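A single protein chain has been omitted from the complex, and every remaining protein chain is retained in its original position.
Which chain is which? They are A and B, in the order written, and residues in each are numbered from 1.
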Amino acid sequence: MTAAYSKQDIIAELTVPIAEIAKCYPTQRSVIMPALYLAQETYGFLDETAYRAISEILEVPEIWVFELASFYTLYKNKNIGKYNLQLCTNVPCMLRGAYDLFAHLQTRLGINKGETSKDGLFTLTAVECIGSCDVSPAMMVNDTYYTNLSKERVDKLLDQLSQADTDPLTGNEQ
Amino acid sequence: MSELVLLKHITHPDSTSIAFYEKTGGYQGLKKILTTYSPDKVIDTVKASNLRGRGGAGFPTGLKWSFVPKDDGKTHYLCCNADEGEPGTFKDRLLMERDPHRVIEGMIIAAYAIQAEVAYIYIRGEYGLSIAMITQALKAAYARGYLGQNIFNTDFSLNIYVHKGAGAYICGEETALLESIEGRRGQPKLKPPFPAVAGLYDCPTVINNVETFVCVTHIFARGVDWFTSIGPEDAPGPRLFGLSGQLQNRGIVELPMGLSLRELVYDYGGGPLTGQFKAVIPGGLSAPMIPLAGLDVKMNFADLAAADSMMGSAAVIALDETTSIPTVGRRIAEFFSHESCGKCAPCREGLPWASKILNRIESGHGRSGDIEQLQVICGGVFGNSFCALGVGAAWAIRATLKHFPHEYDALINQQTIPVDDRTNL
Partner (left out) sequence: MIIFKINGQEIEVEEGTTILNAARANAVEIPTFCYQDRLSTLASCRMCLIEVEGRPRLEPACATLAAEGMAVLTHSEKVISSREDMLEILLANHPLDCPVCDKSGECELQDTVFEYGKGDSRLVDPKRVFRIDDIQLNNVITFNANRCIQCQRCVRVCEEVVGDVALGTMERGLDSEITGVGNSLKDCSHCGNCIEVCPVGALMSTPYRYKARPWDLDKFETTCGMCGTGCSMTIEAREGKLARVKSQYETGINGELLCAKGRFGFDFIDGGQRITQPMLRKNDVLTPVTWSEALDFIIDKSLNILGKNGHIKGLVSPRQTNETAFIFQKLMREVFQSSDIHASCRFSGLNLQPETTDILKALLSQTYSRQPLGDILQSDCILLLGTNICDENPVSSYLIRQHKRDNHNHLLIASSRPCTLDDIATEKLRLLPGNEAAVLSALLSTQPDELAISEDQQLSDFVIAGKTILEQSASVSLLIGTEFMRGQQAKNCLIWITETVQHLQQQGKQVFMQFLFDRPNQLGQWHMGCLPDLQSYDQKSIPDMFYVVGADPIADCAAGDQLEQAALNSPCLIVQTAFMTASAQQAMVILPTPSYGEEDGTYTNNEARVQKVSAIRPLAANILPSTVIFTQLASALGLDIIPNTAAQILSQIKQEIDGYQTLKEDFIFGPKLNDYGLTTSPPAITEAEIKAPAVDYLALENYTLITGDSLFRSGKLTAQSKNLSGLGHDAYVEMNPGADYDEQQDYEVTITRGNATITAPLKINRAFPDKLLFIPEGQLSTPANKIITAAEYPCVVEVEIKVSSITIKSEQNAQS
């Protein structure tokens, strides 16, 4: 986003779909969260232009949009890699080796927590429990779950994703 | 327990299709209720079953429904709490991914009981597959007339919408969940007024857990007597226990409450991965851990409370002898710090402070006085925080101090760093 999409562009594109969503709620304010998701799916991540556009479409104060975009962790406020590697390091996963796996990823990608690899492909973050405690260690890559991970399986996955002509994420193989 | 009920069709390849659900009796119970029961009768039935909420608090469901004022002229709302953020918990995800229609049917029954015309399912944003399955199931239910206007040609109409969460554990707290649906930051609200009187958009609202709605369908399908015949009198009915951590067998197991924790982690969990168990967390990360010596405690609300712990979400996380307790304590403090909404001072300021101290201890830079300071912080947070997040955090951290003080002392007294420095994680 940023230069490529102006506030007017976003308003032109999203007004109708947001109006559809608004039918589910009695107030405009309730539509902010789904509207942020819609903008994020459409443009990749969110920034001030998007907040302003949503604020105008919904006729709510800009600050309300900004508050939600920063309170909730799934809204991305900056551009991240093509694949957002979100490895759970909470206790059930930690007890099955998540920290070692994280260290391995840091080494393999040459980046620290929160950073993006130089080729722009991978962003590495540690997240809290994603509800896959019985098949941990587990990781989300964008919206897809990968479970029962090991160093080998993770390496294989990253190899696959690194190939330029890889299909979109297909999900986990057990 | 002889047969699986909550998990009966979970592994069937067609379990998510509405045709399969109808074939196995789905939506029949709903039809009977809408056409022959009054809303009050529905509430009375659930009350008689003594069903306790399956989210974490265990509040009697029928009683909660009965708090909603009748004939007040206001819109009533029903919410399904599918935010499932308590670490160790994954049962709701299973139910939504594999048995979505049952969740929906339970919700329609509940909505009828409290005369709600709108319902929201608050699903955490990470659960993409659950959201897809529920959305698909809703569409199918609408197409068959189980939702929308005049269901089964009665006066009852209901719309159910999915509201996607966006990564905040605190939104599992019911008033924070309501705030989130209203488009605000997920911060808990003052009670009173209670949601049943003034909840979503200031209207009477009931919030229940996914598994609770599933139980409701079975109560009506198989009868109150069947339900109360399972498990202890004060907590009847089948329950889904989650098993994770350092056990041989991880997964969901459906059992009546009342069995011992020992039985759970040995007979069903297959015993520890390495050597002996060191401690077992019985009900999600907010529940104080039970040390090996206490494993005979029975898995029901009363006994766990007496053991200074809690049933919570029945998410059992087992630790074996290879795990350092201070590491776990530190990770608990970090989790709750990350998820703190920031509203009240004790949780917002106190938990990160505890986190810093625990990090120092874990990396070998602990000082004398640190444990006492942690006790003070935990005491302050436990007694004074605005909502249960702070209480749970302090309670869980204090349990690690209470049961394993020697591990902390060892780290503090050692001059060298015994474990890898994990502080940047």
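Criterion: a contact is a pair of C-beta atoms (placed from the backbone, for glycine too) under 8 Å apart; a residue touches a chain by one contact, two chains touch by 3 or more.
These figures come from a predicted structure and were not determined experimentally.
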{"item": "Contact partner of the left-out chain, one of B:Gly53, B:Gly199 or B:Pro346", "value": "B:Pro346"}
{"item": "Residue, one of B:Lys8, B:Lys47, B:Lys74 or B:Arg360, that touches the chain absent here", "value": "B:Arg360"}
{"item": "Per the touch definition above, residue among B:Asn300, B:Ser385 or B:Thr400 touching the missing chain", "value": "B:Ser385"}
{"item": "Touch list for subunit A against the chain that is not drawn", "value": "8, 48, 51-52, 61-64, 66-67, 70-71"}
{"item": "Residues belonging to subunit B that touch the chain removed from view", "value": "168, 170, 185, 190, 337-346, 348-350, 352-353, 356-357, 360, 367, 369, 373, 376-377, 379-381, 383-386"}
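Quick note on the criterion: only the chains that are shown with their structure count from here on.
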{"item": "List of subunit B residues in touch with subunit A within their complex", "value": "75, 84-90, 92-93, 124-129, 159, 161, 163-169, 180-186, 201, 242-246, 250-252, 281, 285, 315, 317-319, 323, 327-328, 331-332, 335, 338-339, 422, 424-425"}
{"item": "Parts of subunit A lying in touch with subunit B, wherever the complex brings them together", "value": "24-34, 36-37, 60, 64, 67-68, 71-75, 89-92, 94-96, 99, 102, 112-113, 126, 128-136, 140, 143-145"}
